[in-house]
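All protein chains but one are shown in place.
What follows is chain A.
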Amino acid sequence: MEEVDKILIHALKQVGTEVSEETGSVRQFSSELIVEAVVRCVRVIDPGLGGALPTSLPPGMSARFRVGMSLAQACQDIGYKGEIGYQTFLYSNEPEIRSLLMFLVEKLPRESAEASDQPQGKSAVLQRAIAAAIRAQLSVPWLPPNCRLPLHSQTQSPGALHSFHVQPLSLAHCSPGKKPLKEVKDYHRDILPPVTAQPSHHASVVASILEQHTAELSAAQEWDSEWNSQGLLSRLKPQEYRSRKLTRLRKRIEEQLRSAALPSPESASGGPRPTGDLSELLQAFRGSAPSDHTLTKGSHFTHTQKFTFTKTEPSTSIPFVHQSDSDVQLRQQEEQLSLQEQQLCSEVDQLTADMKHMTVTHAQVLDELKQRELGNSEKEEKMQVKKKTIDLLPDSDDNLQKLKALVEASAKRVVHLASQWEKHRAPLIDEHRRLKEICSRQDLESSQKLSEIKSVHDKIRVSTEEAKKKEETYKQLVTELENLPQDASRSAYTQRILEIVSNIKKQKEEITKILSDTKDLQKEINSLTGKLDRTFAVTDELVFKDAKKDESVRKSYKYLAALHENCNQLIQTIEYTGTILREIRDLEEQIETENGSKTVANLERILSDYKAIRQENSALAAKVREG
């Protein structure tokens, strides 16, 4: 029973009852303590019911009685099924109190384990760290400046602050793969100052180092993500991919700058409009309008920027323009100059139009010239051929024969060459086909391998993330476990519970064994009594038959009957003894339980309270009579 009491006391302490350290068991609870514990539990379970109940017993007897009754009523309202009344609180006994307290403690709402539902993740961890830091700072009390210790100097009296100013640093390392020039190496070795001495303000050293590191880290991460997504698909080596990207970006920049620098056609003055804002230029790069940063979470306070009572400023009056002579003159000059400008512009336009016309005609003339030259050369060729034939005419027959022989010979040669060419062509075509097949197969394989690589990358990423997350949760849970209060050790209770369960199992086995033994015994008894009856009946008959004739048989019959009677009586006595023993055991148990409830003490208390009530009543009656 000790563990149950310990759990009860622990739970009552959590509710707020002040239980001193010496009370180890419910037996030692006094009436006041019981009332306080019960009222606090009722208040937690049902604030409406418990709000009206006082936590301590009032001194007057009738008031105590009333409080007891209301408490009992409240407990019954909550759902306690046992017998309860004012006597449970005023004249308590141990088992009733224990069962009531156990019922109430079970009814207490469970403190839900909310801590485990908190979202994990880096931002949540960071927010929790921020909240803890703010809490720590809030717990330090504010002191006026003359009393401040160095402990407060960080939050309450900050020293000189520098803004976050970054200066570029030159590092002594070079990326692997590129061999540095000898001069650069010498510079790095001999002249380059160490990193902390490079910025011109010593206050910006920290900022510059942190910025440099973060820039490098984020550049590496961006390159990784880009390479994994697009670079692998393009199947180029990293350097080629990078150089291609560089040329692409350069072209794009040139285009954008050129289009932004062109004069817009609609300006009336004709001069180039000043190039738009840098932000508009960058917008055009990105190709989409920048999204307005909507204000995300923040309280009403962080969103208000003005006091409710700011005075509205009077709108500035329109400036009063004075017409002065100098202004008029300037304006006239302006108009003249603009007219001139317009004229010049129109002349320029005309001249450019003329120039274009000229270039077009020039190109046309060049084309014609080329065509004529081509015609000339053709005609020259034809003339040459005709000249040759005319030379050959006088010796016509021989020349004709020679020409025919020539023609035949050349035809034969052509055929011969064609066959040779065929011989060469076939294997070459086969080779070509084979190489094409190999090429396409390799393409397939490489794309398969790419997809495999991608999936492996993904798996790696997922598993590293999971490992990191699990480590984080492990660390968090370890810290939370350390922070949990260590009052009631759960392992002891679970051990006891398991022991009790095994004990109960053993006892159940024993009980079943005993039950079966009892059944067997009962069966034996039944069979034996049956046998006895039958044997007696048979013997009785036999002896009775003979008893009529013989005197000794009659005597033996009488003895038999007496024996039967006595044995029956013996058996009855034994049974009676057994029942009486059982009754004795029951009565002893009852005596023990009754001894546990301190009836005698309670009776005395009841008597004294009764006397007190009678006195109060008489006093009240006297008062009523007087007044």
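The rule is short, and it goes like this: contacts are C-beta pairs under 8 Å (C-beta built on N, C-alpha and C of every residue); 3 or more make two chains touch, one makes a residue touch a chain; residues count from 1.
Methods note: contacts and distances are computed from a predicted model.
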Query raised in the report: Which of "Amino-acid N-acetyltransferase subunit Mak10", "Protein DOM34 homolog", "COMM domain-containing protein 3" or "Actin-like ATPase domain-containing protein" is the UniProt protein name of the chain not shown?
Result: "COMM domain-containing protein 3"
Report summary line: Full-complex touch with the removed chain, picking from A:69, A:181 or A:220, is A:220
Query raised in the report: Looking at A:78, A:209 or A:532, which makes contact with the chain not pictured?
Result: A:209
**Report entry** Contact residue for the chain not shown (choose from A:130, A:330 or A:345)
**Finding:** A:130
Report task. Extract the touching residues of chain A with respect to the undisplayed chain. Result -> 127-131, 134-135, 138, 144-145, 154, 156-164, 171-173, 185, 188-190, 192-197, 199, 202, 205-207, 209-210, 212-213, 216-217, 220, 299-302, 304, 307-309
